[in-house]
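A quick write-up on the structure given underneath.
A single protein chain has been omitted from the complex, and every remaining protein chain is retained in its original position.
Our next item is chain A:
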């Protein structure tokens, strides 16, 4: 068998060059590169299968991502894709730190370092940014808005760059197909090239040996004449004392990879992937936040007001990337041990500390808007109501819509959920002689429409409600002419808050907005009173 393979593909030579090659003594940190390679392969495999059930169009992207979760194994695969993406960001970064502090980027491995920097930028900046938009939820949409506006602020070329990435005049269908093509076609192709070169160079030069203190291990290397030859000789000496790549190094890699894989499996199963509500460009209460690995940039922007912002957006990143690219040219010579080149080590430590500090500051910086819990089914129903079945052609809500059918402002109070469900399934059955057509709605469509319509309008409030407001709220809040506007004026609160939200807020404001100063009325007012009051407020438009 082995002879057969050898005659056809030169197996003996492959085995000799790849598997039997000697590796000098390495540490566990040297498994980071293999972990990244494994994670990339995992990304490719899970990505291919996710793409089978994904539709890159604003009309369908969000629903298709949810559909993936309904397929057997789909939720798990999406979890693997998401969490291994996170892990790969950590992985390439740690791998870079290892190479940086051990001076492995130095002669003769400069080209290996450059391909690695390319991979780092493509993975974090390219894949991260484009993959983020694909689920088309709130987080996806707003992260892209912010990202594109940052690109726009780059001097001179910013507007052109943003226009090219965006594709169309605004973030929409063309942007999504652009991002999808980048994410699944262009970037993987570039990555394959860079990764192929990177791996070839790793094998070509051999895995770098551990750095040695110049004065102890290899003092003679300091002399400038012919140091390259000496570095090379010393490396080959260490290499010849090493162990074959297979199985000794592969085994170590495999153990590390297994741990990482199990961690990702656990995260995919336990945490899953959070999908927010569908992208809504009109939402005024969303808190756009970058993914945690961009938090340091996010925080950095806060320190550069006005026209100085260009420093944070363009200058600092360009300096950082330029530093990484030029590093093997700036810092040359045989010294590799971090203590033998204190200057570069200190730069690295300062840079790293800065990033971590900014990241933590960014993480703990307070949210400006309250977190609004939205019922995903109500929103689904709302989309069906307006976009699919166009119920507004006949029915009105808040005075907008057709007059052919009854207005639905308070339908949630007037009709039970069972009645609504029957009504959607077969209008004739619950209202004989009705003009409402039978749309042949599917079961899940009926369910979300019921969720939406039953949430509509708090319905009528009792005559006690204004008095409740006067007694409990008017010391701080104002509605029309009643009360004091010490806290927010609630005269038009019904325009932007639904009754359910108001009720929850009155009950326990801290739950809806951690920074709320108002005390909850849970226990002070009865459930019925809170309900009544919230209907009264929801009617303030």
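Worth a mention:
Operating definition for what follows: a residue touches a chain if its C-beta (ideal position, glycine included) is under 8 Å from a C-beta of that chain, and two chains touch if they have at least 3 such contacts; residues count from 1.
Here is the rule we use: contacts and distances are computed from a predicted model.
From the set "sn-glycerol-3-phosphate transport system permease protein UgpA", "nitrile hydratase", "Glutamate synthase domain-containing protein 2" or "Rieske domain-containing protein", the protein name that UniProt assigns to the chain left out of the figure is "Rieske domain-containing protein". Checked against the hidden chain, the listed residues A:10, A:73, A:322 or A:514 yield one contact partner: A:73. For the chain missing from the display, the contacting residue among A:149, A:258 or A:365 is A:258, taking the whole complex into account.
Residue in contact with the omitted chain (choice from A:250, A:273, A:347 or A:518): A:250. Even with one chain removed from view, chain A keeps its contact list with that chain: residues 24-25, 42, 45, 49, 52-53, 55, 60, 63-64, 66-67, 71-74, 76-77, 80, 209-210, 212-213, 216-217, 238, 241, 246-248, 250-251, 254-255, 257-258, 261, 265, 388, 426, 428-429, 438-443, 445.
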